[in-house]
Structure formats: C-alpha cells, structure tokens
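What follows is a single structure, written as structure tokens, with notes after it.
For this depiction, one protein chain was excluded, whereas all remaining protein chains were kept in their positions.
In this document, chain identifiers A and B correspond to the written order of the chains, with residue numbering beginning at 1 in each.
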Amino acid sequence: MQRHLQRLLPWLLLAAAVALPWIAGALDQGYYVGFVRRLMIYALAATALNFVMGHAGLVSLGHAAFFGAGAYTVAIAMAHGVTSAWIAWPLAAGAAALLALAIGALSLRTRGVYFIMITLAFAQMVYYVAVGLKQYGGEDGISLPQRSALGFGLDAADELTLYYVVLALLAATLLLLNRMMDARFGRVLLGIRENEARMQALGYATYRYQLLAFVIAGAAAGLAGALFANHNTFVSPAALHWTQSATFVVMVLVGGIGYRYGGVLGAFALLLLEEVLAAYTDHWHLPLGLVLLAVVFLAPRGLAGTLARRPS
Amino acid sequence: MTLAVHGLTKRFGGLVATDDVHLAIETGELHAIIGPNGAGKTTLINQLSGTLRADAGRILLRGEDVTRLPTAARVHRGLVRSFQVTSLFRNLSALDNAMLAVQARDGSSFRFWRPVTAEAQLRDDALQLLARVGLEKRAAVVAGALAHGEQRELEMALALALRPTLLLLDEPMAGMGPEESARMVELIRRLRSDAQHALTIVMVEHDMDAVFSLADRISVLLAGRVLATGSVAAIRANEDVRRAYLGTELSSEPTVDFAAHLEAGGAHGAA
Partner (left out) sequence: MTLLVEQLLNGLQFGLMLFLIAAGLTLVFGIMDVLNLAHGSLYMIGAYIAASVAAATGSFWIAVPVAVIATGVVGLLLEVTLIRRLYGRDHLAQVLATFAVILIADDAVRMIWGPSPLMLSAPAALAGPVTLAPGLEYPSYRLLIIAVGLVLALGLYLLVAKTRTGMLVRAGSSNRAMAAAMGVRVDRLFAVIFALGAMLAAVAGALLGPLLAVEVGMGQSILILALVVIVIGGIGSIRGAFVGALVVGIVDTAGRAFLPELLQRVLANEAAAQLGPALAAIAIYLLMAAVLVFRPQGLFPARA
C-alpha cells in the first residue's frame, strides 16, 4: 500500500496544483494563486540544486548566482526591448548555463568543504558585479515594465496564465530530470556520489559528468530566475546574495537530499512554514530555526527521506 | 611484452617509496610481486594504475608511454586494477555494481532519456559477469551486506567487466580465510584459462600459497627496490631473497614466515 501511495503522490500533488486556482477562486482567496506560484518557482530552483547536491554529490553554496543570472537576463533583455519569453527565457537558462560552465570548470578541481567555499566565492563575485551595474539599478534593483510576452494569445500579466506556465515548466523539468536519473547519465552520477574513486577506476571521466550535471542544474536555476523576474516584475541583487544560496541549501536538506522530490518538498515546506509563522508573529525566524533543528535531529534524511524507505 | 617499467621512482618527502624500479611483464603471464609490509607494493600498483603520479621513470603499455595518462585513459587501454581495501558501491546491489562496470565499457554514458532498466543487454551482461565470479545468486543483495569474500569476488567482477588485457590485482586474498582464499585462487586460475585473448596479470600478494600456485614469475620488492625477479623456483633458491627475509632488522608479515615457505616450497608446489 505504501509503495502505491508513494508512486501516486507526485500525481496527486500535480492534480492539486492544477486544481488550486479554481479552489482558491471559489473561496475568494485569490492571493494563494500568487503564493503557490512563488512556491513553485523556488521549488524549481531547489530541484535544480538537489540534482547537483543529491545526485552528483556536489554541495554548492553559489546556487543563487544562477538563479539571479536568469532573473537579470530577463530584466536586462527587456530593458533593451526584448520582451518575448521565447527568446528571453531560453536566453536566461543559457546565460546561467554558461556561468555554471565557467564556475564549475574551476570549482570542480576541488572537493568537499573547499568546493562549498569556492562556489560561494564565485557567487559573491557575481553578486557584487550585479550591485555594481548602476545602469541596471545597482543595489536598488530594476523593475520590469511588463511580464514577458508569451504569444499564442496568452497574457502573462494574467495571474492565472502565469501560474499555469510556471506549473507546466516545473512539471516538465521534474519529468526531464527524473528521466535523466533513470538513464545512463543518472546512474553514473549516482556512482560518483557513492564512490568517486571507484568510478574513476572503472574508467569514467568523472569530471565531465559532474560538470555537465552542474551546468544542467545551472540552466534549470536560470529558468527559475526568469520566472521569478516575471512573478515579481522586479529584480535586485538580493536574489544573488549568499543567504539566498544558503536558503536553497536549507530547502534541499529539509526536503530530503537526493530524493526525487526533495527540492519541491523542501521549498514548499520552508515557504509554507514561513507564511504560517509570519501570520502569528513578526519574529518567525525563531520558531523556524527550532523546526530546522528538529529536522536535523528527528528527520535527518529530510521530509522525503522520512516518508520514503530508500533513496531513488 | 605487455608492460615495461623503466626506472620508476616515487618520493614522499624524504621517503623514497619506489626506487628506480624496472619490470618487464610478458604477455599472458601471471607475475606476482611480493615483499614485506612497507616495501612499496601498493605504491607501485598505484603508479601503474594512475592513481599516483610517478616522480621519475616510464611505464610502457604494449609499447605506448602511459606514464602521464590519467586512470580513466589507462582503463580504456585495458589496464585495470582491483583494490586491496574493497572499494565498491556499498549501498547498491551487486547487480547495480556490475551494471555500472559493464556500462563503463559499453557505449556512451551520455544518454539521458532511456531508463537503464529497459536496457536488457546491460542487465544480461552484468548477470553473466556475476556468474563468472560465482555471485549470480547474490545479485540482489546490497554490496555492503555481502560476506567479505563475496565482496572481494565482486571487486574482481568489476575489474573484469572492463575487459582488461592487463589486470593489476592488489592483494586479492586480503582478509580471507583459507576456504575463501582457495575459491579466489580457483577463480583466478579459471580467468586465465577462460580468457579469449591473453590475459596478463600482475598480482601483489602476501599469501605465499596462492603466489606459489598461481605465479609464473615473481618479483621481490624490498624498500622500494626490486631485489630479484625470476621464476618461482629461481626466487625460492635465491640467496639474496633468503637473506633479506632471514635478516632480523626487517619486519616481515607477522603471519607469514617467508623463510619457512621458501624452505618448504609452499603447500602446493608451483608447476
């Protein structure tokens, strides 16, 4: 029974996500459409990080750099008259992927805590570059005059439309990444995470696989950033700050590192918790901290780990 | 000649772990490397496999200079090693372990869409591999849960999956009791007779029974230098070797009395 429930769960969640706007509309709680949309955008970014942390075994404290790069690409493109989503969003993913290629190529020479630190260093550099970009708002950030143009008669300015676009992209990305994990490439990543020396002894050029995983995760994070820019119609260097990177890491850890839906669960759990706690008190950081401590000691494999029996 | 080693040298600070080592390994032979603890046997294997970079000297694999090549490149040229301390994917099943090894030599792993479970050929090859080392009934068992001897057999299977022409075995009998050791000796013997093409093996071992029953030739390593190389009989009769192991200033393997073995000629006489 447990097994069936586990397999069904993603589909149930998908159905719930599809139905949510109708339910929210019926209950006159339109606010939640935007709220869940934000959850999904962060879930996409966290899933990308989970791919690289949990499946390739690389803990990156610089993930916000790719998220922010995607967001800024959309904003800057728009400032120069490029409004089509069909151009700007792939561009965002591509820019983030290139950045990931550059950062990954250098960082993957290191391991363990040094890898964490060097990814942090590069992300900080990107942050300060963004702060220095005075013509694009600098520290104050830049507003988008409109959301990206979707074409096909769809209008991203409509809250519902953007919601379904985000949902579709999140679902598609999850599908692609999960397929990847089951295919040869994913098995190699798993092997590298389990015993890198062994993989090298088997003849795998582990560096290449890790770099590719890093780039794929960067691209997905960049896409999330593009959606983020649309959701807020505003981008600032805060999206690139190391505390944002740390938040992504926390999401993955809370959700369950290495589990397929760890990123989604973690993003949802953390942001929902924030929302609920903030309704009761201004000082919601404190109970949030206590919950995280509980996760560390009571649910060390994260939410997904506690729900499941074995890693994917 | 499959493997030629010229003047291989490796230093760790002030310690010379490998001191101007010369080896000439003939195609198809099983060449054992013996010596007391600290002689530098594993360091030598590490340099041959590419895990360690030599400070000086050359390694020629079938005439090609592989001294500067990384491990993965050597594997693609048929130079494969097994580990003294078992190095498996402990959380994966024996079958999954084998599949990863088979996948390494079977086409590109940059495939992103087709699930590996749908690749029947991969799975069949992996099962066949497990059968070759006698583990086909244990395919579903998680590697960390296998008995020590079975883990060593799986270790061997992973090395074999890569279709080696030169196999470096680093103490395959490590930590095994007499029964398990006998199984492993049989396995190695079977591998040599089964091999479709000539399989050359370089084997580091402490178990002198196994060495005498399997080896064609032996090289004796002492403090990083090759003391002597020759047939089993020649090494047994070699004065320098006997003196080196009879000397009191050397600490030799506590459970193996080299001198006694050299005298007695081992439990199984070499062919």
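In this section, a residue touches a chain if its C-beta (ideal position, glycine included) is under 8 Å from a C-beta of that chain, and two chains touch if they have at least 3 such contacts.
From a predicted model like this one, the values you see are computed outputs, not experimental measurements.
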item	value
Touching partners, among the displayed chains, of the absent chain	A
Sole residue of A:Leu106, A:Leu175, A:Ala197 or A:Leu272 that reaches the chain not shown, by the stated touch rule	A:Leu106
Which of A:Val52, A:Ile257 or A:Leu271 contacts the chain that the document leaves out	A:Ile257
Residue of A:Val131, A:Ala149 or A:Ala238 touching the missing chain in the full complex	A:Val131
Contact set of chain A toward the excluded chain (per top definition)	59, 106, 109-110, 112-114, 116-118, 120-122, 124-125, 128-129, 131-134, 242-243, 246, 249-250, 253-254, 257, 283-286, 288-290, 292-293, 295-297, 300
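By our rule, only the chains that are shown with their structure count from here on.
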item	value
Centroid spacing, where centroids are CA-atom means, of chain A and chain B in whole angstrom	45
For the chain B and chain A complex, residues of the former touching the latter	49, 51, 70-72, 75-76, 80-81, 83, 87-92, 99-101, 103-105, 108-117, 119, 158, 161-162
Residues of chain A that touch chain B when the two form their complex	179-180, 182-188, 190-191, 194-195, 197-206, 209, 212, 311
